[in-house]
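Excluded from the complex is one protein chain; the other protein chains are retained at their positions.
Should a chain be cited, it is by its letter among A, B and C, assigned in written order, with residues numbered from 1 in that chain.
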Amino acid sequence: MEQRLRTEAKTLLEQDKVDYIIGFEPGILKFTTTPLITKDKDDIDRLVINSFIANNLANFLTELKGRVGIVAKGCDSRSIVSLIQDNKVAREDVVILGVPCPGIIDLSKVEKLVGKDRDELDDIAREGDKVVITTDGKRNEFSITEALFDNCLGCELPTPQEYDILLGEPTSPVAEIAASQTQIARLKEMTPQERWEFWKNEFSRCIRCYACRNVCPACFCQRCFVEETEPQWALPVPKWQDNLLFQVVRNIHVAGRCTDCGECERACPVNIPLRSLTKEMYDIVSDLFQFKAGMDKDAPPLMTHYEQEEAEDLVR
Amino acid sequence: MTKKINKRDIGKLLTQWNQEFAIFVPSKEGDTTKMTSWDGKDVSFLDWYRNTVIPPKASFFPPLEEMFHFQKNKGSYDLELPASDGQKKLIFGIRPCDAKALAILDMIFKDAYEDPYYLSKRENTVLVGLGCTNPYDSCFCTSLGSNPSDSANVDIMLTDIGDQFLMEAITDKGKSLIANTSGLDDATEADEARAKEAQETSYRKVTKRVDTKDIEERLLSCFEDQDYWEKVTAKCISCGICTFLCPTCYCFDINDELVKRQGVRFRSWDSCALPIYTKMPMENPREEKWQRVRQKVCHKYEFYPMNFDVIACTGCGRCIRQCPVNWDITQILASLPVKV
Amino acid sequence: MPVIDISHRKKFLAKGNVYLPHIVVIEKIIDETPTVRTFHFNFKDEKLRKEFTFESGQFAEFSVFGIGEAPFCISSSPTRSGHLEFAVQRVGRVTNALHRLGVGAEIGCRGPYGNSFPLDFLQSKNLVFIAGGIGLAPLRALIWNVIDNRDKYKNIDIIYGARSPADLCFRYDLDSWNKDKTVNIVTTVDKGDESWTGREGFVPQVLEQVAPSATKAVAIVCGPPIMIRFTFPVLEKLGFTPKQVITTLEKRMKCGIGKCGRCNIGNLYVCRDGPVFSYAQIKNFISSEY
Partner (left out) sequence: MVRAREESVSEPNLVGFLCKWCSYAGADLAGTSRKKYPANIKIIKVPCSGRVDPLFILKALRLGFDGVLVSGCHPGECHYQTGNYRARRRIAITKKFLEYMGIDPQRIQASWVSASEGGKFAEVVTEVTRELKEIGPNQLFTDERQGDGAKATD
């Protein structure tokens, strides 16, 4: 797949079909990858596809000017489609290099499985439905479902639906829906007061670095409401009340655009379980309006559309 | 005056110190780690602690701090400074890189005008350092004039020598504390030899490097090279992680809140990575991402040294470990297009 | 490092805490333009009212409690006692709040901060003041100082521009300076209206036309960044060396004392090492950051 990607990417640049290629290259740290955004053919040989290509590269599309060839997993391709639906990206300006995605390995889960930090591990290898983590020369086998990101476990469409070039054979979902929802299920068992306390507690840790927002392809506003000063909607300081307000409103604002890619939670430096918010919103939108983000580039976006008869029971 | 203490007696030692000090130790909060108030018994951090995600600067320069209160009274205002608790504090287990970072922060907070909030906490606190035995692959302190066992910026330094910690008093503060602490054994020459060996082993474990030679000149020479900066910052997402979690970053914002005639002025962490940081109504001098990243790199490696003769980076590696896109400052410093 | 002695600036700290403002009272408000107001103010504290001193070019941090704090230069001259002044253009949260205040309102003030115009260096020189819009405010603090010590300085040229005739600030000052025959004032607007009989054109262009001599002269420049950017090359063309050009800059500031970080130009902080700079000091960094 990697070789195919390099060939295709090089061709796209050489034939001047795109101005940029966005993909992944190995990160400096073990078991990491990092986005590669380049115009230069010589960089193409650094492109990789492996079990650690976590970033949602669609995030960079709204920033780059020009035609872009972009490596996209299932969830990323839906983010791209969502951007097309919102007229933030023109379909003809992107060449989607689709990666059928078997799921991405969550390093923090791996660390917990073996009780060691990432840099103390010798190897992490995926072998079918197993993951083999080698530490101190010893092989530790686990089911892959224990090592994938929660959102990968619940992923509905691991193979991009929208692509120009599909780099491999379509894959089927891992479909561990329950496992992907354990945190949400736990929250739903709580009383409303307990849930509010839970979130209050989580958001008192927030340092307002805005990584969740900046890493999110659906958060493309030129100016975010938290930066408004007249009126000042939220204090620009890390008080839990304002942290919580920011995140709740952010979730409402990206409803119907969020594809459950899990980037916000992965980026959060203080490990707030943000996906327990985004995924719930994803489900609410799906239940109420049978809408799933980024499925159909020709469908109108959730919030610009309506049906005559819907959600009427919530209005007096 | 070198002492030693059994690792299993650390709980007792902290209990003893707790009489006089509020003790702060590395703690887990959710999946993140920071220095928090010791609960009086848990010393399990000795097993898992490598370094905290939130740097210890937060104990002196918190993410959110009340500067003063104000009360509105028929159009008049009464201002009131927050009462200082006067409580003496002890941070147990601070890493050499973070202790050095505090020494770096002292310079800016003492410069010209003294910053009363930071300095009062600093004066009130004893730092007990703990040498690293297991640095991260992202650590590069040895390139910045420090090392995993550096005792230069703490009051008391602990070195892991197996079942025990060697305990050295570094400052007068540290000496008097150790003199008043019971239950410590004198370290033998063999202990000190073991410590030295352990320190050398740790030193070798730090493998990441940056070349800081002529760094100020090199950065100045490519300051205007927009193409270069654009290329190396393309993947940055302009979040505040690398700066907020940097132990030497000190930028802050000041904001008011007024509810029912009771007001507070806050100071909170701010970041040069965020566009709004420098935004003026008509103009933003650092509108573009590459300008902001350049500012971050240059501030640490060029401007701070120009003002205070020290690089404002201690090689703790947090910015590399925590970056959502794995941006690496050492790569930038290594790839500067130097024009001779 | 640029060790600067600022001990004289620390005289007026409230309770020894540099961030704690003093309470000042607004005594008079003058509408300069539709968006600019001058506030006359004085300290609530009797003692401070008598003892407070500052130098031309310095600024202070003013707060509207509950809204926030912003820096403004003190636009009156230390040679004129009785009250202090600052001028505010309505552009953001704090400035809007200031414009909503009336006479008698209490606001916070801490300062004075920053350096000041180098009076010794300016002595016995020809002075060319170049200002745009509200940029005249800090220069005004110096111009009055110079006029009150007229014999110490040589010729004075003032080139002042604004977007439109209605945007010209301190017209009452321009009128009174104009009475002095040794002061040459040129006003210009980007675009005039029916009643405007003066010059039209941007400040840098008008400067080029007026072409003041660089011999034994110092140019003192203040205005929006775009004006400053285009003025420097013109001055260079007229023969002014970087050392002969002095400017006072504005950046987003919060703390006012060189700590919060945002107002730097290279290693210099506008609030602590400035706001008054010679072009020679900042030219390394200014092109892509100001």
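The rule is simple: a contact is a pair of C-beta atoms (placed from the backbone, for glycine too) under 8 Å apart; a residue touches a chain by one contact, two chains touch by 3 or more.
This structure is a prediction, so every number in the text was calculated from the model and none was measured.
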| item | value |
| --- | --- |
| Listed residues A:28, A:179 or A:303, member touching the removed chain | A:303 |
| Hidden partner chain, residues of subunit A it touches | 187-188, 190, 192-199, 225, 233-234, 240-242, 245, 248-249, 251-253, 255, 280-281, 284-285, 288-289, 302-304, 306, 308, 310-312, 314-316 |
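The definition used in the following text is that only the chains that are shown with their structure count from here on.
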| item | value |
| --- | --- |
| Innermost chain by mean C-alpha position | B |
| Chain located farthest away, centre of subunit B as origin (C-alpha) | C |
| Comparison of B-C and A-C by number of C-beta pairs in contact, larger one | B-C |
| Cα-centroid distance, subunit A relative to subunit B, in whole angstrom | 31 |
| Averaged-CA centre spacing for the pair subunit C and subunit B, given as whole angstrom | 38 |
| Numbers and ranges of subunit A residues touching at least 2 other chains | none |
| Residue list for subunit C, restricted to those that touch at least two other chains | 92 |
| List of subunit B residues in touch with subunit A within their complex | 29-32, 50, 53-54, 63-64, 134, 136-138, 234-235, 237-241, 244-245, 253, 255, 257, 266, 268-269, 271, 274, 276, 320-322, 324-328, 330-331 |
| Touching residues (chain side subunit C, partner subunit B) in the complex | 1-2, 4, 6, 10, 14-21, 23, 63, 65-69, 91-92, 104-106, 108, 224-226, 250-252, 254-255, 257-264, 266-267, 272, 284-285, 287-290 |
| Interface residues, subunit C side, partner subunit A - complex | 92-93, 96 |
